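Every protein chain of the complex appears in place save one, which is left out.
Let's turn to chain A:
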Amino acid sequence: MAPAADKKPEPPINCKLLLIGNSSVGKSSLLLRFSDEQWLPEDESSATIGVDFRVHKMDIKGKKVKLSIWDTAGQERFRTITSSYYRGAQGIILVYDVSSRESFDALPRWYSELETYVSSSVVKILVGNKVDKEFSRQVPTSEGEAFAKRMNSLFIEASAKTAVGVREAFTEVVDQILDTPELWASSSAAGGSGTAAGGAGAAARRGSSGGSMPGGGIDLSRDDGDEAGGGYASVPFYVPVEEREVAREVLLERQTLGLGAAPSSRGLDPSRTMMTQRAA
């Protein structure tokens, strides 16, 4: 939603956020409330089907941020979340249900999973959802708050149903990510798999000049699976060397654009990357 006159805007900062927590605490509902401003009544919503991730753009502190927010796809039910789910996340939204003591008591296990898969610098927020069910509350606010503090996390109570606290939960995470440059400006080498996704992150870690690295992250959907189409792809190996060189230049250019300056442009939303490339 930038003004059209703004011809050369700064590229948006890519942010990957994850939702985790027990089944039925309202992770998908929070996501839908935040990104689509929707609420599914309880009898219509079931265990997560069909929510993969949502892309959401926002302006925060004068910066354009492109959030991709990932849902568990129901894989939390039997604790089979894939390790690949956690790759490249900069922010984690841990959700429990204030009317379910069990969902709160499960949090230490979720935190220990985070310890395994993401770096300690990743921003975490603990969200006590369903405050609209005040009458059946089982976890006092103060208890949630104290626990979050102990786990070095932000804390908020929210209701996906009434929208209370939802926007704040997401913006607070992003806010703190923006205050933690190592999460997006360059990747932290100490963090294990929790570093920024993709080739650009690797480039940053290697301290290379970035950009001109044809060996870096590749967007497989770049040519949309159309094996006959797409710039370089359509150049058979036996065309004259000069033409091939031209094609390669084009390719390098596309890759440079695709990789961009933001560390986590890879693996988040390749179709968008593709669009960017095409537009350019």
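In this text, a residue touches a chain if its C-beta (ideal position, glycine included) is under 8 Å from a C-beta of that chain, and two chains touch if they have at least 3 such contacts; residues count from 1.
Here is the rule we go by: contacts and distances are computed from a predicted model.
Novice: Given the choices "RAB2A, member RAS onco family", "Ribosome biogenesis regulatory protein", "small monomeric GTPase" or "Rab proteins geranylgeranyltransferase component A", state the protein name listed in UniProt for the chain not shown.
Specialist: "Rab proteins geranylgeranyltransferase component A"
Novice: Which of these, A:Thr116, A:Ser136 or A:Thr162, touches the one chain of the complex that we don't see?
Specialist: Considering the complete complex, A:Thr116 is the one touching the chain left out.
Novice: In the complete assembly, which of A:Gln38, A:Ser83, A:Ser136 or A:Asn152 touches the absent chain?
Specialist: Once the missing chain is taken into account, the touching residue is A:Ser83.
Novice: Just name the one of A:Leu32, A:Val51 or A:Leu178 that touches the chain not displayed here.
Specialist: Candidates A:Leu32, A:Val51 or A:Leu178; residue touching the omitted chain: A:Val51.
Novice: Among A:Pro12, A:Gly91, A:Gly128 or A:Gly144, exactly one should touch the missing chain; which is it?
Specialist: Considering the complete complex, A:Pro12 is the one touching the chain left out.
Novice: Touching the absent chain: which residues on chain A qualify?
Specialist: The list for chain A reads 1-2, 9, 12, 49-52, 54-55, 57, 64, 66, 73-75, 77-78, 80, 82-85, 87, 116, 189, 192-193, 197-199, 202, 205-206, 208, 213-225, 227, 230, 232-233, 235-238, 241, 244-245, 247-248, 251, 255, 266-272, 275-276, 279-280.
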